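With one protein chain held back, the other chains of the complex are shown just where they sit.
Order of writing sets the chain letters: A, B and C. Residues in each chain are counted from 1.
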Amino acid sequence: MIKVGVLGAAGYTGGELIRILLNHPEVELVFANSESNAGNKVYDVHEGLLGDTELVFTSEMPFDKVDVVFFCFGHGKSAAFLKEYSIPKNVRIIDLAQDFRIKGDHDYVYGLPEIYRDEIASCKHLANPGCFATCIQEGLLPLAKAGLLTHDVSVNAVTGSTGAGQKPGATTHFSWRNNNFSVYKLFTHQHLHEICQTLNDLRPDSAPKFVDTLEEGFCADGLTVDFIPYRGDFARGIFCTEVVTLDKAVEAEEIVALYKEFFKDAAFTHYSDKAPDLKQVVNTNKAIVHVDVFGRKVVVTSIIDNLLKGAVGQAVQNMNIMFGCDERTGLNLKASAF
Amino acid sequence: MIKVGVLGAAGYTGGELIRILLNHPEVELVFANSESNAGNKVYDVHEGLLGDTELVFTSEMPFDKVDVVFFCFGHGKSAAFLKEYSIPKNVRIIDLAQDFRIKGDHDYVYGLPEIYRDEIASCKHLANPGCFATCIQEGLLPLAKAGLLTHDVSVNAVTGSTGAGQKPGATTHFSWRNNNFSVYKLFTHQHLHEICQTLNDLRPDSAPKFVDTLEEGFCADGLTVDFIPYRGDFARGIFCTEVVTLDKAVEAEEIVALYKEFFKDAAFTHYSDKAPDLKQVVNTNKAIVHVDVFGRKVVVTSIIDNLLKGAVGQAVQNMNIMFGCDERTGLNLKASAF
Amino acid sequence: MIKVGVLGAAGYTGGELIRILLNHPEVELVFANSESNAGNKVYDVHEGLLGDTELVFTSEMPFDKVDVVFFCFGHGKSAAFLKEYSIPKNVRIIDLAQDFRIKGDHDYVYGLPEIYRDEIASCKHLANPGCFATCIQEGLLPLAKAGLLTHDVSVNAVTGSTGAGQKPGATTHFSWRNNNFSVYKLFTHQHLHEICQTLNDLRPDSAPKFVDTLEEGFCADGLTVDFIPYRGDFARGIFCTEVVTLDKAVEAEEIVALYKEFFKDAAFTHYSDKAPDLKQVVNTNKAIVHVDVFGRKVVVTSIIDNLLKGAVGQAVQNMNIMFGCDERTGLNLKASAF
Partner (left out) sequence: MIKVGVLGAAGYTGGELIRILLNHPEVELVFANSESNAGNKVYDVHEGLLGDTELVFTSEMPFDKVDVVFFCFGHGKSAAFLKEYSIPKNVRIIDLAQDFRIKGDHDYVYGLPEIYRDEIASCKHLANPGCFATCIQEGLLPLAKAGLLTHDVSVNAVTGSTGAGQKPGATTHFSWRNNNFSVYKLFTHQHLHEICQTLNDLRPDSAPKFVDTLEEGFCADGLTVDFIPYRGDFARGIFCTEVVTLDKAVEAEEIVALYKEFFKDAAFTHYSDKAPDLKQVVNTNKAIVHVDVFGRKVVVTSIIDNLLKGAVGQAVQNMNIMFGCDERTGLNLKASAF
């Protein structure tokens, strides 16, 4: 049994993680830490767990009793936490925030299993990818690796309200968001960092480099990912299209074959022969990708559940890989479908 | 032209009132007061007004320039405001809060036009009914007046999220409310005060009295309105059923005739021959009522838009009556329908 | 392993059943029958199953290869099917339609495990309860058994759109139903048959009898269940309140204790100390009940997922009981929560 501790357990990702771990046959959930909810039943906060567990939030952090700890903090707080607290060397860390996703002076491995499975299997510390970043990368990985990304990429992605977290605000107010639609962080979303890092990592030497426009702006030399994020009026899921311009027109079959080959061993990423709809992945750890080809233009559709493949589902998938379990353990989730 | 000032103009009801007044042919909107938004364009807060008006919120209250002022404060703040500020005697007041709905040491008339039109026409100060209270009363008025309310009344009413106002909170968070359903203030909603006041006011002497259970509890002598309010996952509207038990079985036609007769001159309350659906009234000032009869049981369905007939639409209807305009002026609103 | 066949596998309940059975550790899904979709991949119809199974719908019915067959037909078709086809005696039948829920000239056991577990464990043929019927009964069972149902019961229950099945129509059109609310089959819903049957079955001899108003009308002698069904603008779930009038006022604690005791061994029915919201049960097999007491009035809130505890989840729960599995096997579903 893998002994697990959860920090930041009272937030949206914390709750979703607990919902998965309670049914994971190889996991013993040792503690769920929340300063503000210490002493409360977990089901008082994550109310869907009534009847499933009598676990109580704790303000303690008994790291000596666990094999792995999940950080479900808000962005920026993971690094701050590690400055203040010391975690035993033998305890693995899976961080759901963005603090260690960009390579630097740390040993965190970027947890995208479809390309970094080996590094994940042997790592102690893992930075779990962002939700938009996961969805967009799943759509672009095969083309990136094949060196076919040679022009700016046009990305449009709609996210559900759970992507904005638990704290209520103007753009998550039901009266505003219901039947509404809007853009935000247009061309400047922070996930561009990790997306560009991966695309540049994967590309053959012959392919041009992507510019991190957040760092270098839009006039720097290189390709750009022109990413428009939208707020959708649904709770779960990310629906993404990526339009890629090739150097010359190709047959659709060729591109489809590339995708099928790339994902043939993927545990959760599936190629769909027809354009998917978002609810195919809601409440599952799947990513579904599909391509259409028009002359030199390839249009990829990629979809995930932002809280699962885009957050804790992928985190548990990574945990499974890190601990040598079958990758799907605890993740055979019934799609909600409706 | 009726010169109008609005206090509390930055909230939901304030916005809806401005949206109506701007198109009201007999109204000049003189000022829209909001302390917190003073200096901002009205369309910066009520964004749907972009292109319709360049009006700016003001922190001033030039009561000498208006004929009537609307109080769009939160509950309890109207009375507090009047203790602090003095409003010229010739300026009429239409208060949307609950502060003066119950008769007492004040001269506010309860603004339900279907029964108090004459009092409204001659009043200086008006207390606009609550949203649930309006919907439930529209459903019960004909039976109350006919003395047919002789047993406890069972009321179930679902409200949209705009009923909870502009301030974001846990139960108006989109991630929570979307596709959700819940009860609140079960059997203890504050609108019971005004509902019981009206029912007792209307009833013939022969009919039994209703108990205000909020004041006297459920063991006091008299009839009760057993009201379950629900939070629906839509933005606008109240859908209500009222089940009334008669002393003996009657023909449906008799009850239907009673309703048609009662509302035959009502400007905005319509009897529907078939069970209505909520969207028939959304974005209109209408109330629609319908009855079904099963033996001794009469089931009334009554629906309104909580922000219009349940708040500012009725307030403008009352203003029209107070100033001698046609009751429908400015209120011929296109239903959103979808 | 329990070998399972599914008839009517292309509808909503068929799809939900397959989604559960594929992850059920004691089940081998032998065939999924659908005349109209024979030859198609199951995931072509139930698209959320892409990547989970390569199963193909069949027009065949190899009953000799299965231990149990689920009927996911529309109402009335189960009885018709059995007149045309013969099912081997050793094959158990779980019928999701209403054809055999009322006792009569057949050997089907009514599959409500909270009261009929023993009969279920030993039956060959099972009639799975209706969705509304399940939710309403979960709310009323403890009071019924205690003989406390001595006055008419007022029931209001809202259902999601999946309750209306797969065939598109006017009241399931998104443009109509979105942000809408309505009643249907007011006081005349067909589930009243099975509800009254159970309430009369459970009641002590001293308690009055319920009238099946669909058969006998509203003027017959006896108690009535005054049931108003509503169409909600969500996809999954039933939210129900039942108002019961007692002969005299009681302490809330007494009623709460009754409920906790009644459901203490229930695998999926949980008493909640606070009023629940619908999403606590969505995508789970749970029922949650809660009571409030006001003088002589008891208000019960009961909620389920109409497709799970209200249909195939309860059907699988019944199958587990019939085959001696732990009742929860295959039903530890992650709540969708959002």
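Convention: a contact is a pair of C-beta atoms (placed from the backbone, for glycine too) under 8 Å apart; a residue touches a chain by one contact, two chains touch by 3 or more.
Predicted, not measured: the structure shown is a model, and the values here were computed from it.
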**Prompt:** Which of B:T284, B:T301 or B:Q314 touches the chain that is not shown?
**Reply:** B:T284
**Asked** With respect to the chain omitted from the figure, which of A:T53, A:T150, A:N180 or A:Q197 is a touching residue?
**Response** A:N180
**Item:** Given C:N40, C:N90 or C:S175, the one touching the chain that is not displayed
**Value:** C:S175
**Complete:** Per the touch rule stated above, subunit C touches the missing chain via residues 12, 160-162, 164, 166, 168-170, 172-179, 233-235
**Prompt:** Which parts of subunit A are in contact with the chain that was left out?
**Reply:** 152, 154, 156, 158, 160, 175-176, 178-184, 186-187, 213, 217-219, 224, 226, 228, 230, 232-237, 239, 241, 243, 245, 249, 275-279, 282, 292, 294-297, 299, 301, 338
**Prompt:** So which bits of subunit B touch the chain we can't see?
**Reply:** 12, 15-16, 19-20, 23, 46-52, 160-162, 178-179, 235-236, 268, 270, 272, 276-277, 279-284, 286, 288, 307, 332-338
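By our rule, only the chains that are shown with their structure count from here on.
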**Request:** Based on C-beta pairs in contact, work out which chain pair has the most and send it over.
**Result:** B-C
**Message:** For subunit B versus subunit C, what separation do you get between their C-alpha means, in angstrom?
**Reply:** 38
**Prompt:** Which integer distance in Å separates the CA centroid of subunit A from that of subunit C?
**Reply:** 36
**Asked** Among the residues of subunit A, which are close enough to touch at least two other chains?
**Response** 12, 160-162, 178-179, 235
